[in-house]
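The structure's right below; bear with me while I get my questions together.
One protein chain is absent from this view; the other protein chains keep their places.
The block that comes next holds subunit A.
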Amino acid sequence: MNRFAQLLDRLAYEPRRNAKIALMADYFRHVPDPERGYALAALTGSLGFAEAKPGLVRALIAERTDPVLFGLSYDFVGDLSETVALMWPAPEIRPNAVPSLAEVVETLAETAKRDLPAILARWLDALDEAGRWACLKLITGGLRVGVSARLAKTAVAQLGAIEPDEVEHVWHGLAVPYLDLFAWVEGRGPRPESDDPAPFRPPMLAHAVEDGDFDRLDPAAFVAEWKWDGIRVQAAAGLSLETRRHRRRLYSRTGEDIGAAFPDLLEALDFDATIDGELLVLVDGRVQSFNVLQQRLNRKTVTARMLTEQPAHIRAYDLLVEAGEDLRALPFAARRERLERFIARTAHPRLDLSPLIPFASWEALAEARADPAAAGAGPDAEAVEGVMLKRHDSPYLPGRPKGLWYKWKRDPRVVDAVLMYAQRGHGKRSSFYSDFTFGVWRGSGADAELVPVGKAYFGFTDQELTELDRFVRRHTINRFGPVREVQHDAAVGLVLEVAFEGLGRSTRHKSGVAMRFPRISRIRWDKPPAEADRIEVLEAMLRSAAPADAAPADED
């Protein structure tokens, strides 16, 4: 458990993807079976035991500490598991054996609820601070160390000369603690048989269209589709030869199994195929806002009411496997044909086809993108984020291959706002002030004031970041921990042109509005702060926006 605790500890502080992979690979290389297998299960969210409730943890600490001291400590630390891990008193006699991760997981799986407090207390007695923290995070079900299942599998692949996709292929035929997987990647055993009829296939991703792309790309080589404002999913289903059971899975883009939150969709997967598509909520045939979909995500259980009021739907855009035949090497055009026939044959109301957008030139496509309602998206136009471009001849390749697929987002709205606060970034950017809170004017005359409307931390170049950082340091008027207040009045301040995708009402912001995906599109060194936009501009945008647009700013 100690080695696993150290790993979690390090991962929790590490912002870099490659460094996270290195940390996990190092762990898998040095920790023996079955311990590392349980760690892999924990990191990929594959452990199945009833989680302990925070109430149980509170009760245990209450028996052991003074309530005033606990209260002061909890206030200071701000996290229950961490406070308990740090405050847990050293026992008179420390149990001589530190529990292994394997012991913890195996015991939890077979422990009756009433026995849990005593067992947990014994473990906490035996562990050190980091070990207690990891143990409490594990059993209360929230590691939250910024590692996706995909990333953990990538680290496993690094143990041998194996592509992460290879791990993905065999993954769902495996069982915790993955002895045969480790044996295979380390060259000590055969490739595990994968009897999984519905494995995750890593998705193919698109590049953003950049300046100049259209000068060299031939419109005749591409098809276009709408880019929907939902969640990219993969729906896989098939019959297991071994168990004769029909398996159905709904995967997120990173391979997390999100089926439990969408039983209504799983029911619709009554086929033998793997579909790539967009998860949407449709009511009376109309796509609902991302906000509505958001309510159904991240839930372990769904209420009957949600199922009827917010029915989930898949808008399909690719077919990867059909009746055991892997179609991914075929050109897009051929796959699309198979997909159209497949959807027609399946004829399930929860499943439809993402339509193609006819266009003859890039100008024509730009027009469609500017006005999706007129170009075929009809009443769903508000759920269109832009368009996708796919080469006719593109095979389905995992990752983000160059030159095949592009995404071209809608022109965002822009306002001129004034920089108000800046906060230091993370990781590579930790020496820069790179998170910027900005505001627009409200009131007039002597009562005029700037009210914050959002926070942006990208959109600028490295060179611009250096200039922004210098501005912040030279114009700091107040400091609150890592945050600096920057001078912002009618005469002195920095105007930022902020682009954003959507706007919502917010009770959290003083201004009453919140932006979705704000980013700094231009720094207006030339513009005096007094000439920045007023809150009325945003309010007008809000009034004219359809409901589908009114998503809160903080969801992503």
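Throughout what follows, contacts are C-beta pairs under 8 Å (C-beta built on N, C-alpha and C of every residue); 3 or more make two chains touch, one makes a residue touch a chain; residues count from 1.
Just so we're on the same page, contacts and distances are computed from a predicted model.
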Which of "Lactate utilization protein C", "MBL fold metallo-hydrolase", "2-oxoacid:acceptor oxidoreductase subunit alpha" or "His-Xaa-Ser system radical SAM maturase HxsB" matches, in UniProt, the chain that is not displayed: "MBL fold metallo-hydrolase"
Sole residue of A:Leu69, A:Ala175 or A:Val283 that reaches the chain not shown, by the stated touch rule: A:Leu69
Of A:Pro32, A:Gly55 or A:Gly78, the one touching the omitted chain in the full complex: A:Gly78
Contacts of subunit A with the absent chain, listed as residue ranges: 10, 12-15, 19, 22-23, 26, 65-66, 68-69, 72-73, 76-79, 82-83, 86-87, 128-129, 424-428, 430-431, 479-484
